[in-house]
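First the structure, in the form of structure tokens, and then the observations on it.
Heads up, this is only part of the complex; the chains shown haven't been moved.
Chain IDs A, B and C follow the sequence of writing; residue 1 opens each chain.
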């Protein structure tokens, strides 16, 4: 049976990991879940790599919520670079789900983005693992997570 | 027979991958195509590496369309760094074809850039694979993709 | 017996390493301590890697205090990138505890941040090593080190 890892942080202002778990369990895909919580986003890259190499995950969802200060933006950048490196070292996908604290102007809208992005990207991860043709169908369609899709242009 | 990979995203606002496929098929080069669609540009580096190492591609075209917000620019930067790393780890070329959403002031011009850049870089990829002397002939000629060529200077 | 590394710098304006040592010793966890002092934060990545590979540490706490000038910020960024790389190369956690010299407006508050962040992150490191479920319980709880926790949102 395939295994999906969920790496998340204490720093985030909502339990996106629980929502990702729920989304996976409600899906019809036969998959085990490994959860791994770390302090903040900069701890995610090695957590993801350990999920692949020590707990045999086939794909990982990395959930984080960078703060609004310049130093937080820099941390997110470093985390993202590390997450890309971890993928290149393992030949496995890590679906990064970062919601920036300043993406919305109030808590309600922020929670909406967190929900929408977490659910949609969890499904993306499941599709990458079980049904890559679902992604192929939406190639170049302006698909967005956390907000409305962009319009699609004809070439 | 040589194999060319096309890695593209759901995020992009037009199906550049389809156009790259069409360009390859209309060329006279004997080559198989592998297509791999991921959510966004940050998922491209590992997709490219998997196209080389799991699907035996000889070269990959990585198509993406970064958004216009600062965070999108940062994502594109991280993706590009990962694409360069993937090349160094495999000793194979990845031709990056990124069109930034804010490169043109209207949709028509944006589509023009996407078409021009995708077609020209697809041909560059085919030339790197089959006829490197075609690139050599244009060394230092101010060649551009997606817009008019620059003038060439004499040294 | 598990071993915890403490990598710190001469550059920092207070002996955070000593406080980390004290915090570990006062905890109930059976663990040996290795201390490694380097000139500045850019020397930390390789010091951490040596703590893992030459002194058999299981986890490392990297303590640093970047200065307030732009060049200091850049050094901190480079150090953080290196610390993430070191983790990916060893599959082990490095808990980075950086306090920026300009985070507080006077020395007293700066010392408060240094104390709070060092103690809390030292405990995080111990929990990652011995009781990962403690981190799991606080997933998405807005946990902060060095300042008050953020509020937590429901999804």
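Going forward, contacts are C-beta pairs under 8 Å (C-beta built on N, C-alpha and C of every residue); 3 or more make two chains touch, one makes a residue touch a chain.
Computed from a predicted model, the values in this text were never measured in an experiment.
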Open item on the list: Please give the number of copies in the complete assembly; 3 of them are in place here.
Closed with: 5
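FYI, only the chains that are shown with their structure count from here on.
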- [ ] For this assembly, give the contact graph shape among line, ring, star, complete and other.
- [x] line
Task: Rigid-body rotation angle, chain C and chain A, from Cα fit (steps of 5°) - done: 70
Open item on the list: Based on mean C-alpha positions, which chain is nearest the centroid of every protein C-alpha shown?
Closed with: A
- [ ] Could you tell me the distance, in whole angstrom, between the mean C-alpha positions of chain A and chain C?
- [x] 25
- [ ] Return the distance between the CA-based centres of chain B and chain C, expressed in whole Å.
- [x] 40
Open item on the list: Going by the contact rule already set, what residues in chain A reach two or more other chains?
Closed with: 81, 85
Open item on the list: Applying the document's contact rule, which stretches of chain A touch chain B when the two form their complex?
Closed with: 77, 80-81, 83-85, 87-88, 91-96, 100, 121, 124, 128, 132, 135-136, 138-145, 150-155
TODO: Report the residues of chain B in contact with chain A in the complex, numbered from low to high.
DONE: 8-19, 35-39, 42-43, 45-47, 49-50, 53-54, 65, 71, 74-75, 78-79, 81-82, 85-86, 89, 107, 110-111, 114-115, 118
